[in-house]
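Dropping a structure here in structure tokens format, bear with me for questions.
Certain chains of the assembly are absent from this excerpt, and the rest are unmoved.
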Amino acid sequence: MSDLLWPGDDRCGDLFSDPAVLAAMVRVEAAWLRALDGPGDDLEKLLHAGDAARIAAAAESGGNPVIPLVGLLRDRLAERHPAAADRLHRGLTSQDVLDTALALCLADTVAHLRPLFARQISALAGLAATHRGTALAGRTLTQHAVPIPFGLKVAGWLGGVLDARDQVRAAAALPVQLGGAAGSLAAPVAVTGSPRATLDLVAAVAADLGLAAGPPWHTRRAPFTRIADAFVACTDAWGRLANDVLVGARPEIGELAEAAGGGSSTMPQKRNPVLSVLIRRAALAGPPLAATLHAAAAAAVDERPDGAWHVEWATLRTLARRTVTAAAQTADLLTGLRVDPDRMAATLASARPGIDAEQRRITGGTGTPYRGAADEIIDAVLQRAGEPW
Amino acid sequence: MSDLLWPGDDRCGDLFSDPAVLAAMVRVEAAWLRALDGPGDDLEKLLHAGDAARIAAAAESGGNPVIPLVGLLRDRLAERHPAAADRLHRGLTSQDVLDTALALCLADTVAHLRPLFARQISALAGLAATHRGTALAGRTLTQHAVPIPFGLKVAGWLGGVLDARDQVRAAAALPVQLGGAAGSLAAPVAVTGSPRATLDLVAAVAADLGLAAGPPWHTRRAPFTRIADAFVACTDAWGRLANDVLVGARPEIGELAEAAGGGSSTMPQKRNPVLSVLIRRAALAGPPLAATLHAAAAAAVDERPDGAWHVEWATLRTLARRTVTAAAQTADLLTGLRVDPDRMAATLASARPGIDAEQRRITGGTGTPYRGAADEIIDAVLQRAGEPW
């Protein structure tokens, strides 16, 4: 999978690609079949190259890709295992399969994010510790405010990244969706013979797939809005620090630089802060995508909505891939970030005496350091950074 | 405070009104003054009617209302307590005062929501229990699917409301914002004499105001985006159930009705489902407002951003008032909801035999109930409803 119009997208590899989503749907059908049937068939082996495109094209007539997928699997399975073909998808509804497959792809997304968070946090913790004593001009509303340690600025970036990580972690325990046609588990109970056996079946499928068990949520979409909000919280945090790099990388300021700047198609001298630019891009795009998921959640109606469900699928995919791309770009940005303490010192010197005005007003002089509780704030965030995922 | 263009807005009373925000800002200054000074002044008494408008008009020149407020308070205080006037706002920055005041108003918003959630949950639990055995036609993509108990549908509404409540609860512990000009606590430390004394001061002010203590978050905006997302999760959940009422109240369906329908300016026969309409309105408006807060969080830069901070204030207010209005309307809607089991039964009868097709296919007949695990699902959500806030 590649995207000419979203540079960096190939960092996600096959995550949430059409074949990956298709494989996740098959995994759901296979887990269900196994749970119904004892040791199940290796349904994944029934897929051929080109099936994703074929099913995509066939998805419009019923409104979702599960219907043609089930037909295709059943046909192929019937040749070898007529009984299994008959039990395939028995008791499920399309939304069960697709929602659970999306949950699997989202869990995979979180799995991609974890090591990238770790790289970011490690790089940030290093920068905060290293630059605890590096003074630069604090800026508010674009103007010089008071001096601060660069390590304190980094601690703020790190705090934001930890906030985002915590939000992803809290939203990551996604549930299976297994409810049957209208969320009552009527067909599964008919198949298994009792509610109790059905709830056990749901638990077994959830365990098989590594997802949480729980009641159906066909029209209760908090599992998706929460993780979408968490993804946007990520790009918020990364966008925020990219903004500082973009300011610091302006040649007139020159306090920060990316490890390898990007070139130009016409200007040989250019060293553009490309990673920061692309991270900022993702931060601009995120909030409206989460808003789409909330609008969908709010438009849910009946036992399955008439469009509000359908708009979620591609939106989740786009948000997931862009979040992983931005995570990787941020990890690279931070790992390679070049800091110029001399330039920071020079700017600070040139900002005097204005930048010391508050200190003079409060203390009557400027002889002593004006660091406040920077060390305590940095230490607190470093301690938080050391906590496990 | 009234809003001609948002019917129901007066249910919020003075919540987050200009005078309420002004009072909250004064509360922050007073708490800080007390903490610096031992027993502080009753700053609130210094405010006059008309101050909110006066400060609003004066806010543009510095870009925020704190600057004129501090000037006004200092002038009035100077007459009586010159020493206190001198200590007023000492060590703070505008953002400290305004962010903390917004946190107070948001805490007040949550306090408004709590009893309204309780009313909703109580009404929903009652409906779910009462209608555990009331069958109606389950519907997916607008068409009859399989029969379900109305109590199961209500359990889904209730599950959504509980999801939203949990999210509000998790986001409700808002922190004070006390960081000084650039978030280093430099001026507070200069005032108190040490970082340790300053962190104690921050903790004391937080305790005084009933907020959480913590490091500055001037450019790390997760506290606001999380609660904004939670508010939108609320209107998602309420909008979702209002949609079902709007469908059920269509005269051709007639399964549900509001207690008191709304009239028309020209059609005497009209009984419009007005509460549901107004709840749905709020659900349409919410997601873009939360998106604004995320866009602002992502645009943060430097030690205080150049516009991204400023856009949050009114956005939070609008979102908060609309959430409370919709909460109250939803509580009323649910408390008075009229359910017509006969009409549900009639529709179900007319939907046969089509609506039983799945059951026939799975079980070979329709003689037995086809309720699935409805009871177990209802019981699980009722148990969850009984948990304390």
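When the chains are written out, they are named A and B in that same order, and each has its own residue count from 1.
Operating definition for what follows: a residue touches a chain if its C-beta (ideal position, glycine included) is under 8 Å from a C-beta of that chain, and two chains touch if they have at least 3 such contacts.
These numbers were taken from a predicted model, which means no experiment stands behind them.
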Copy count of the single sequence across the entire complex, 2 present: 4
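Heads up, the rule we're going with is that only the chains that are shown with their structure count from here on.
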State, to the nearest whole Å, the distance from the C-alpha centre of chain A to the C-alpha centre of chain B. 25
For chain A, which residues are in contact with chain B within the complex? 63, 90-91, 93, 138-142, 145-146, 148-149, 152-153, 156, 159-160, 163-164, 167, 170, 180-191, 195, 198-199, 215-222, 225-226, 229, 232-233, 235-237, 239-240, 243-244, 247, 283-284, 286-288, 290-292, 294-295, 297-306, 358-359, 362-363, 370-377, 380-381
